[in-house]
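Can you read through this structure? Questions will come right after.
With one protein chain withheld, the remaining protein chains of the complex are depicted in position.
Order of writing sets the chain letters: A, B and C. Residues in each chain are counted from 1.
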Amino acid sequence: MIVIQGSNMAEAHPVGFQWVMEAKRRGAKVFHVDPRFTRTSALADSYLPIRAGTDIALLGGVVRYILDNELDFREYVVSYTNAATIVTEDYRDTEDLHGLFSGFKEENASYDQTSWRYEGQGQNVPPRDTETQRETAAGLEHESHGAPVNGQTQRDETLQHPRCVYQILKRHYARYTPEMVERVCGIPQEKFLELAEAWTRNSGRDRTGMLVYSVGWTQHSVGVQYIRTGAIIQLLLGNVGRPGGGVMALRGHASIQGSTDIPTLFNLLPGYLPMPHHADHPTLDEWVDSIRHPGQKGFWGNARTYGVNLLKAYWGDAATADNDYCYGYMPRMTGDHGTYQQVLDMIDGKIKGYFLLGQNPAVGSAHGRAQRLGMANLDWLVVRDLFMIESATFWQNGPEIETGEIVPEECRTEVFFLPAASHVEKEGSFTQTQRLLQWREKAVEPPGDARSELWFFYHLGRIIRERLATSTRPRDRALLDLNWNYPTHGPHAEPSAESVLYEINGYEVASGRPLSSFTEMKDDGSTAGGCWIYTGVYEDGVNQAARRKPAGEQSLVALEWGWAWPANRRILYNRASADPDGNPWSERKKYVWWDPQKAEWTGYDVPDFEKGKPPSYRPPVDSSGVAGIAGDDPFILQGDGKGWLYAPTGVLDGPMPTHYEPVESPVRNPLYRQQANPTRKVYTHPINTLNPSPPEPHSEVFPYVFTVSRLTEHHTAGGMSRMVRPLAELQPEMFVEVSPELAVERGLDHLGWAYLVTTRAAIEARVLVTDRLTPLRIEDRIIHQVWLPYHFGFEGLVTGESANDLFGISLDPNVLIQESKVGTCDVRAGRRPRGQELLELLVDYRRRSGDLGPHYPPQVTTDVADSGRDREV
Amino acid sequence: MTAGQRHRQPGRGSGRGGEQVTVPPADFTSYYGRPVLKPPVWKHDIAGYLFTGGLAAGSALIGAGAHLTGRPGLRAVGRWTALGGVAASTYLLIHDLGRPDRFHHMLRVAKLTSPMSVGTWILAAFGPMAGVAAVAELAPLLPQHGPLGLARRLAPPVGNVAGLAAAATAPALATYTGVLLADTAVPSWHDAYPSLPFVFAGSALAAASGVGLIAAPAAETAPLRRLALAAAAIELAGGRQLERLGLTGEPYGHGRSGRLVRAGRALLAVGTAGALVSRRSRILSAISGAALVASSVATRFGVFEAGRVSARDPKYTVAPQRERLAQKGPAASR
Amino acid sequence: MPHVNSLYGPLDPAPDAGYVDAPPRMGFFTDTSVCIGCKACEVACKEWNNVPGSGLDLLGMSYDNTGALTANSWRHVAFVEQPRSAGWATPAFDGTPDGPAVSPETAAVGAGTSTDTGTDPGLPPGSPAAAARMSGGPEFLGMPGAQPPGRGTGAEGRADFRWLMMSDVCKHCTHAACLDVCPTGSLFRTEFGTVVVQEDICNGCGYCISACPYGVIDQRKDDGRAWKCTLCYDRMGVGMTPACAQACPTESIQYGSLEDLRERAAARVATLHEQGVPDARLYGDDPNDGVGGDGAFFLLLDEPEVYGLPPDPIVTTRDLPAMWKRAGLAALTMAAATAFAFLGGRP
């Protein structure tokens, strides 16, 4: 069975969806959970309408269903997860604290995680305080590795100990009953049970189930916990590391996975190494220790090697053991330097220049008006794109011109538009959603002045280095010592992408021999490698990402098509596809297993385990790092080798997912007094006004829930689709989908106009009245939801107002991703007011919804005794 | 915007046809109510051609009849009208093409399955003959001696042969257009295939008689009066069938197309009656002739329009096919 | 020599069109039960065949903003929202606090829209009542426009819902009226049994447009010629798959020899019937139907007309011999009438 939730797979990933159809053809049942009946729902076997922002309540209900009925895959759960691990007695659950966990600090709205730790792990203190972790989006570092815990844990494999994770989990989800799911999500109980029964039925040695999500889960103020809940279910049912199982994150951009692996993110360095923090990582040693957590099991024990190799790749000969491999050159974080902080800083005049590289924040980022006003307050802006996008022309054609908020003659931003090369006009690799690198050959030269980013940054760096060549200032050493020698070719002196890939892969400094695995890396400066998890992509000097052995000429796993990190493994943690003794769980689900004759792991995939480590291996007491991993610990990057049902550290908003309402919700949290994620990232900037939500008064001014997503026919902010005729004509206009019932309530006509209002903006759209949307009964109220595509802007062949203008900025604390899948709004029939009248409308709404000052809902609401549970008591 | 499109009740306005609708049209379905068929893209050029082609054919027959019965005035009128008709026809046909510069591609093939191809070859035969016959009428204007004198002497016999040849192809020219329209998916045209050649044959003769009545010497018009009567008989007998078509006959009786068809009939009756009684009155003859010509124009445009109406409304496509399936039984409808 | 079934009845069309040793007849099987409505077929076709734009208006026909097959859209994905059972164990909106369905009313609104497809006749508006029945079923008796959407008369809420999607295309009929009536030979039968307009020949006479029983072929306004799906004749010639079928993510569009496709389709229908989808039926697969079977046939989940297809098309040329006979008779009558007029007595 396949559960698709937080994803409109058929529309957003149609070619990937062929495999869902393939499974369906072979008898798999497909469930789709979504606020709206989509093209994915149309092809499913069951559809569950859900109130946007309540997925944890539904999934929590499934967890409870599994535990109450003991439907977990017990052998897997006991051996491979931390279900048996005992937690300290200091821990207090949301059950006891109205929706908060123990350790909450009101002063900075973050958790002291000490009380969450495993029993007996006194030293288990996070390296950075949790507020700093939030500000630096530390959760992202865990994309490839677990948070710090000691490898040695106390366990009760009977799962009866009251403080073992299994029992804690059971108690935590006790109130997520089918009735509660119905009250929170609006999903009828029989539908919930249909899902829960199907999911649990497909579990065990012979069967697996798969979970698919996309940004319908990530773009929430509790986004990371959505995914954690899905992972808990999949671990309980034994669906991780096995074929036909897993939690599939369908990412939305050609190399967005690559953009996280080799990040252009403020808080990460390649391979999920953290960007140094000024206070926590003053020296190389402190930086390394904060990553490897001395005493912890797993491959992060070699963090020093990964760090030194990166520094060596950056600064080459200048990086030596004596100068800590130029660690001192690295810039340091002092807090949140994320994209939304940057935009607010632009509005405040703190930022001089801005590069936009194939990105269109004027349409694609939350709070479009803030984005445009920020860009209008720069010294200079460089836009590199294929087309004249909204972010390049906001000073000329943006909606703020009409309201007088931007006046071209008064806007000082100097704008450089540099045409970019398209994907066929340059060579390089994309990393797709399953971590697979695929190389693209160059087909043609880019037209006119169009150039690749590789060209632009290589030559920008070259020019800057030439300018500084005679500088003696210490601050310029990092630039002057930079290893910036890439061969160029062709009429435009295009740098060689393969030479960059070679550096990413890593090489032996003395011989130049490409490394074949990160296990060959040394921490003494004798090897260099730009991204340790990508080592092997240039094994034997061959561009492994360019391999294209036809699918028909190799196994189903297709190990010779492209190259997947790490080490070309296609299913992560695939040790779990064998039982603790190393035998396949079943013939049907055979994937990777231990071959006693050869004394090695073998199978269809590259085993995600030390090849020669037998299942019977038990680490000596006090061992750590790789040696600390037992022969039955499949989760080799976790500190205890186990899949985490309970996160004793590292997840900033709690060790277990808890349903919190979205920051903007018309509904009082029926589960707890705590309304929204208490640890969410809040920006108290005057432009970032938020709509009130219960228990505050006036939430009725914005009575409707709105959610946004993609259409098959367009791409993200529209820069690559609204300008392309065969796509533009397929969805030629901005629209809003409403239920028949809301249409009646608001007097909306099919194909007529409506406008939506939040405290930030009002946008108009054509109305599609459709049976695909339904109101939901939430407790004793009827909640209406509307849906909008977010692809439209004011440039291109087809135009429309931007849905993202409606959103305010509230972020998930773990990864600083904004809540842009759910908000509240008002819906009115007709065209929106223009110019000054529009501003007056917004002022009126803000006045009616409370006050005219910037509004921020309270972080903690546990003192307001009006939530569902309290009312029942 | 959702103003309900009321189904026009059959029978309203004419008092006829209601009983012929076998399928309750309210039952039919189509994708967003849109036409299943593509309505004909032919412009009024083609309706006009139906008239001019018929006129040419009828006139060629009259020219030949006049020649054989020694009515030189009528002969000349017939021949000239035939040439004028066929010239206009050629112009209209080419003008209607999406790519008029490629009109000669019509001569690549000769396809019995394509009435337009057949018509092309008929026109190719008829046109030059009609031309020669007409031009021969100019013989008296040529000098009596010299090379042109030879032409003057040869022209009448050549013209006579050509006139007879044109007349031989004329009935085909006049009636193939019935097949031209019928050999389409347009419901009201296709279903009318047994009638259309007769309607068009009658209409062609009526128009040609009409022109003759207007232009020929009064003394020579006696056959035309008989011809008008015969034409009316043929056309009205054929036209009667149109209304027995059931649902797809509806456009012939209703709406703009129905009004045109009815006007055509009324004019035909008036013209024929006038022709029969106007023997002594030149003016009455001319008026009768004009009524016959107008009748033909109205009939052609009416039939043309009826087809367009039937293709534009999916009711005429879906309902009869549903009815057919229902008659075949549930097994056939699958 | 022409086959006895040359105009009607089962026939292998390529040999009939003069091809000696013709390759197997190729075609499409479009299985709408797996169509995800992505429109990749529409785009892939346009990219390969350089088909121009076909209008930038919102049509309000669910997600269909193409509207119809035209000279500028050789594949057209139809979308129909219906408050009817999808055959699921639990209906889509079971237990939600909703009112009666609005799909029929919105479909009626969609019937009135149009866009400049750049073609003639392109996309004429339709009948709102027929649109409403498309969505609500023949039993739908509501009068569109009588009430605003959502204020229907039904008391109970909607529960069942399904969203039909179907990629329509030229049927490449066994008996292709468009081809037979073409006076230039521009439309011709290929050795693969498909029907193709030869753009170097077409002179835009428009006859094919009226002859097509499916409303497929259409004329471009700017260049005057008729255009439609060629089944990618150029690609077929070198053994490639037509662009739409190659792109189709879910194998809703399958390309192959007609014989194989018919077998596959029959098996698929049987499977669907087993799985409790009694609505599944094939359309255009039967060599004994009115057009001798389609080279591009479909698996549908509702009546053909719901998708804009004629329920029982018959090729017009079936009646051609009778037509010629009638014309001959009329011609003789005409000649006789003339003879009577000139030779007969005074009336």
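Everything below uses one rule, namely that a contact is a pair of C-beta atoms (placed from the backbone, for glycine too) under 8 Å apart; a residue touches a chain by one contact, two chains touch by 3 or more.
The criterion applied here is as follows: contacts and distances are computed from a predicted model.
Trainee: Please identify the absent chain by the protein name in its UniProt record; candidates are "Multicomponent Na+:H+ antiporter subunit D", "Dehydrogenase", "NADH-quinone oxidoreductase chain M" or "Probable sugar-binding periplasmic protein".
Mentor: Of the names offered in "Multicomponent Na+:H+ antiporter subunit D", "Dehydrogenase", "NADH-quinone oxidoreductase chain M" or "Probable sugar-binding periplasmic protein", the one UniProt assigns to the missing chain is "Dehydrogenase".
Trainee: Among the chains included here, which ones are touched by the excluded chain in the whole complex?
Mentor: A, B, C
Trainee: Just name the one of C:R25, C:R84, C:H172 or C:R189 that touches the chain not displayed here.
Mentor: C:R189
Trainee: With the full complex in mind, choose from C:F28, C:W48 or C:F93 the residue touching the hidden chain.
Mentor: Of all options in C:F28, C:W48 or C:F93, contact with the hidden chain holds for C:W48.
Trainee: Pick from A:G99, A:G216 or A:G428: which residue touches the chain that isn't shown?
Mentor: Checking the options A:G99, A:G216 or A:G428, the one contacting the hidden chain is A:G428.
Trainee: Which of these touches the unseen chain: C:P23, C:G237 or C:P278?
Mentor: Of the candidates C:P23, C:G237 or C:P278, C:G237 is in touch with the missing chain.
Trainee: Out of A:E503, A:E520 or A:D826, which touches the unshown chain?
Mentor: Checking each option in A:E503, A:E520 or A:D826, the one touching the absent chain turns out to be A:E503.
Trainee: Residues of chain B in contact with the chain that isn't shown?
Mentor: Chain B touches the chain not shown through residues 107-113.
Trainee: Mind pulling the chain C residues that touch the left-out chain?
Mentor: That gives, for chain C, the contact residues 1-2, 6, 13-14, 16-20, 38-40, 42-44, 46-48, 179-180, 185-186, 188-191, 196, 198-201, 232-235, 237-238, 240-241, 243, 246-249.
To be clear about the criterion, only the chains that are shown with their structure count from here on.
Trainee: Quick check: more C-beta contact pairs at B-C or at A-C?
Mentor: Answer to which pair has more contacts is B-C.
Trainee: Just curious, how far off is chain B from chain A if you go by their C-alpha centres, in Å?
Mentor: 73
Trainee: Per the centroid of Cα atoms for each chain, what is the distance between chain B and chain C, given in Å?
Mentor: Each chain's C-alpha centroid was found; their separation is 31 Å.
Trainee: Just the number, please: Cα centre separation of chain A and chain C in whole Å.
Mentor: Each chain's C-alpha centroid was found; their separation is 44 Å.
Trainee: Give the residues of chain C touching no fewer than two other chains, as numbers and ranges.
Mentor: Answer for chain C, listing residues that touch two or more other chains: 105, 109-110.
Trainee: Where in chain A do residues touch two or more other chains at once?
Mentor: Within chain A, residues 749, 751 contact more than one other chain.
Trainee: Which positions of chain C touch chain A when the two form their complex?
Mentor: So the residues of chain C touching chain A come out as 34, 36-40, 42-43, 46-47, 53-58, 60, 62-63, 65-66, 81, 83, 86, 88-90, 92-103, 105-106, 109-110, 113, 148-151, 158, 161-163, 165, 249-251.
Trainee: Per the contact definition, I'd like the list of chain B residues that touch chain C in the complex.
Mentor: Going through chain B, the ones touching chain C are 1-5, 7, 26-42, 57-58, 61-62, 64-66, 68-69, 96-100, 102-103, 105-106, 108-109, 111-117, 119-120, 170-172, 174-176, 178-179, 182-186, 189-190, 193-194, 196-198, 200-202, 204-205, 222-227, 229-231, 234, 238, 276, 307, 311-315, 317-318, 321-322, 324-325, 333-334.
Trainee: For the complex, give me every residue of chain A touching chain C.
Mentor: 10-11, 14-15, 17-18, 21, 37, 39-43, 45-47, 49, 186, 188, 190-191, 194, 711-713, 725-733, 735, 739-741, 743-744, 747, 749-751, 766, 768-772, 774-777, 782, 797-798
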